[in-house]
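For this depiction, one protein chain was excluded, whereas all remaining protein chains were kept in their positions.
Let's look at chain A:
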Amino acid sequence: MQGFLLLAFSLVTTAHAEFCRPDAQNAFKVRLSLKTALGDNAYAWDASEEYLFKAMVAFAMRRYSSQKTTQISNVLLCNVTDRVSFWFVVTDSSKNATTVPRGEVEAAIRMTRNRINNAFLLNDRTMQFLKISSTLSPPTEPSVPIWLVVFGVVFCLIVAGIIFLIVSGIQQRKKNNKEPAETENLEEKCEATVTIENGMPCDMLNLKTGQINGGYAADDERFTPL
């Protein structure tokens, strides 16, 4: 009896070792970063946590249509390191001595990834299933790009400012043109007495540079030729 049990146990262990080893067919490596995720609240990874993990994977396989009878004992874990990382493989409950194909396990895990993460208080980055790509959440994009809104506001303000300045400039120029015309109409008998200085009307003097007096020699000959 004991011999039989011993034989059965050794058979199971070898089967275990055969299916679950690093880089086995249909096996996946899982890597957890507990201290990074939880800091001081990190729990220790022990046999109970492993049991929970097996339960979650079995749950995932059950959720996924074809493996509705997966048991916790079908999930095999091995090579647990200090990191914490380990390999797992799911054996087929209906057929003996085979493992569930890679694609099915991957699809099952992807479907229930969120539940698995939450069971361990981790996220996609701190609980990594190597070679199973995770669906990243897209960044929220507003319907109207915000930058266009701000651009539109600034654009309208500046165009309004330009139009205002141009229009006020035109109005001012019209006012300036009207005033000399009015003074001319008043002085009918005498010649139009617009104050003249050096041949140019005073109000058109550009006060910045002064006026070049035409009475002096022309530009070219201002300096004696070289």
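We adopt the following convention: a residue touches a chain if its C-beta (ideal position, glycine included) is under 8 Å from a C-beta of that chain, and two chains touch if they have at least 3 such contacts; residues count from 1.
In this text, contacts and distances are computed from a predicted model.
Enquirer: The hidden chain: which UniProt name fits, "Vacuolar protein-sorting-associated protein 33", "Peptidase S26 domain-containing protein", "Importin subunit alpha" or "Solute carrier family 6 member 20"?
Expert: Checked against "Vacuolar protein-sorting-associated protein 33", "Peptidase S26 domain-containing protein", "Importin subunit alpha" or "Solute carrier family 6 member 20": the hidden chain maps to "Solute carrier family 6 member 20".
Enquirer: For the chain that's not shown, point to the residue among A:Q25, A:S48 or A:T81 touching it.
Expert: Of the listed residues, the one touching the omitted chain is A:T81.
Enquirer: What residues on chain A make contact with the chain left out of this view?
Expert: Within chain A, the residues touching the omitted chain are 31, 33-36, 81-85, 133-136, 138-139, 146-148, 150-151, 154-155, 158-159, 161-162, 165-166, 169, 173, 208-210, 220, 223, 225-226.
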